[in-house]
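Written below as structure tokens is the structure these notes are about.
A single protein chain has been omitted; all remaining protein chains appear in their positions.
For chain A:
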Amino acid sequence: MIKAVLSGDMPRSVVLASILGLILFCLALAPFLFPGVRTVDTAARICVFVVLVASYDLLLGYGGIVSFAHTMFFGIGAYGVALASTHLGRGFDALAGGALAGAGVAAALAFVIGLFSLRVRAIFFAMITLAVASAVAVLVSQLSGLTGGEDGLTFQTPRELGPAFKFGDELFGVKLNGKLLSYYLVFTGSLILFLLMLRVVNSPFGRVLQAIRENDFRAEAIGYRVVRYRVAATCLSAAVAALAGSLYAIWLRYVGPDTTLSMEIMIDILLMVVIGGMGTMYGAVIGATVLVLAQNYLQNLMGAAGSAIEGLPVLPQLLDADRWLLWLGVLFILSVYFFPTGIVGRLRRS
């Protein structure tokens, strides 16, 4: 049963299985285990980023294709939901329509980019995606009549997903309101998308992608049309990234260039894939969890540590909360140095 759900791709390490189980458990019960606006927000962000990073892993870790347009596809999904909700009204039909349209547009755009650039060397694709992503980001901030420009769009989701909607009193001290439903929509959607991708990478198609990553020359010589597979992987990955964007927009009830399209998010995705372990899918879960937690809590943790050792020379300055980005950088360098195959790669080896 578990084997079928995970598409036969077992964690293959007791430690890894325990960590994944713990993450799943915490995310599944986050509103009850860690009640609070900020903690639940962090949990939702982790769910969305797991899907986003996994879809990037499909491209980079399995297909060996470097893309810088992943946030663009993420943004297309988010704006799809926002625009549909703004213009069609606050309904589930608008959410579904916006999400599907976003995924469709993302896949179509990926198809065009892929068809034009994946025939040539893979590096060319990376450059084209960078150019297109920058162009789209500029376009979104300029077309303020449609997209709200730099301010983004705030929109209303169905009443059932808002904090004002109550469907019960309290359960374990947690208010049963629409925000809780909204979280579980994000959680369930993310879980399904992740399991779907796990399915894809373990299918015959996934094996061909790995073969192309390893040796595209030979993959062609045993009869696989390499371009076709690369384009298919790009479209699939783009569509899933767009759906992750839709979930994120539904959760935030807001879209803006900074939350969905920025280059910073692209770099976050890269870090998450590398820290977690490329070409493993489970690496996306661990990478996203570690990095989102670090981004949200490292500052607090360091603030606490800094004040705990007050009085000592130099150390408090080093651990000052304002230096958290420096330490995040150090953590990243160390993890790449010590775990070149990522956390998952390291755990599976031992």
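Everything below uses one rule, namely that a contact is a pair of C-beta atoms (placed from the backbone, for glycine too) under 8 Å apart; a residue touches a chain by one contact, two chains touch by 3 or more; residues count from 1.
As a working rule, contacts and distances are computed from a predicted model.
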Expected UniProt protein name for the omitted chain (select from "Protoheme IX farnesyltransferase", "Histidine kinase", "Amino acid/amide ABC transporter ATP-binding protein 1, HAAT family" or "Cytochrome ubiquinol oxidase subunit I") would be "Amino acid/amide ABC transporter ATP-binding protein 1, HAAT family"
Sole touch to the unshown chain from A:S134, A:Q156 or A:N202: residue A:N202
Of A:L16, A:C47, A:L185 or A:A232, the residue touching the omitted chain is A:A232
Missing-chain contact, candidates A:D41, A:E160 or A:E220, resolves to A:E220
Logged for chain A, residues touching the omitted partner chain are 7-8, 199-200, 202-208, 210-211, 214-215, 217-226, 228-229, 232, 236
